[in-house]
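Sharing a structure with you now.
Heads up, one of the protein chains got dropped from this complex, but the rest are sitting where they should.
Presenting chain A:
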Amino acid sequence: MKAKTADKIATGFIYAISGIVALILFAMLSFILVRGVPHLSWHFLTSPARAFEAGGGVGVQLFNSFYLLILAMVISFPIALGAAIYLNEYAKKNYFTAIVRTAIEILSSLPSVVVGLFGFLLFVVQFKLGFSILSGAIALTLFNLPLLTRSIETSLAQIPDLQREAGSALGLSRWETVLHVILPAAVPSIVTGVVLSAGRVFGEAAALIYTAGQSAPALNFGDWNPFNISSPLNPMRPAETLAVHIWKINSEGIMPDVNAVSAGASAVLIIVVLLFNFSARKLGMKLYKKLTSS
C-alpha cells in the first residue's frame, strides 16, 4: 500500500473515532436536556421536594450541592495546593516521594462508593458526626484531593524551568520564586483545574449517600445562623444533594411526577456541570491576561 493511501485511511479512521466520541456526548446531552428542560421553572428550582404529591422541586438539594461543593473545595484546595507545590517544586526523587506519589495514585483510583462507605464508618459512626454536611464534605475531600493535587501539580510543571532559574539567578529564594513567579504564572491553569474538579464533585453521588445522607429537611432561608438546626448554613444537618436526589427518587421515589422530577433534576445537574466546564477556560484566560498584564 502506498504511504499516501495508508495515511488517508488512518486519518479517516481517526476522524471517525473522534466523531463517534463527540456524537455519543452530544446524544446523551441532548437526550437529558430535551427530556428535562421542559420541566424547569423558577418554582422547580426553588421549592423543596415533596415525597408523596406532585409539584415538588429541588431547591433544597440544589442549595445543598453548592454548599457541600464550597465546603469540600475550601478543605481540599489548600491541602492539594500544598501537596502539589511540595511534589513539583521541592520533592527530590527518593523513596519517600515515590511513596507519596503512589499513595496519591491509589487514592485517585479508589471507587467513590468505597470512599463513601469509609466516610460512613469513620466520620458518621466513629466520630459521631452523623449524616451531615461535614461528613459529606470530608468524604468529598478524600475523593477530590488526589485529582486536584495532580491537576495543580501538572499546572506547576507546565511553567518552564527557565522561570525558576531566572528567580534564583536574581537572588530570590525558592519560596519567593514559587510564590511570586511560578504560582502567578500557573494561576490560570490552576483555576481551570479547580473549576473542572468542582464540576466532578458537584455531580458526585456515591461518596455522599452514606455521609451527607439521603434526606433534605426543610430549610429556613431566613435563618443564617449556622448553629440553628434549620439554618441552611448548619454543617451538622443531613443534606441530600442533587445527584443523590436523582439516584434516590429513581430507585424509590413514590411521588406521582417522579419521572418529571428526575428528568428536570438531571437537566439541572448537567447544565451546572456544563457551566463549570465552559466557564473554567474563560476564567483561566481572563486571569492570565490580568496577572501577566498582557
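The working rule: a residue touches a chain if its C-beta (ideal position, glycine included) is under 8 Å from a C-beta of that chain, and two chains touch if they have at least 3 such contacts; residues count from 1.
Please note the rule applied: contacts and distances are computed from a predicted model.
Trainee: What is the missing chain called in its UniProt entry, if the choices are "Acyl-CoA dehydrogenase", "Outer membrane lipoprotein-sorting protein", "Cytochrome P450" or "Phosphate ABC transporter ATP-binding protein"?
Mentor: Listed in its UniProt record, the absent chain's protein name reads "Phosphate ABC transporter ATP-binding protein".
Trainee: For the full complex, which residue in A:34, A:125, A:170 or A:229 touches the chain that was left out?
Mentor: A:170
Trainee: Of the residues listed, A:3, A:162 or A:254, which one is in contact with the missing chain?
Mentor: A:162
Trainee: Consider the whole complex, including the chain that is not shown, and state which of A:185, A:255 or A:269 touches that chain.
Mentor: Touching the chain that is not displayed is residue A:185.
Trainee: If you put the missing chain back, which residues of chain A would it touch?
Mentor: Counting only chain A, the missing chain is touched by 160, 162-163, 165-166, 168-173, 176, 180-181, 184-185, 291-294.
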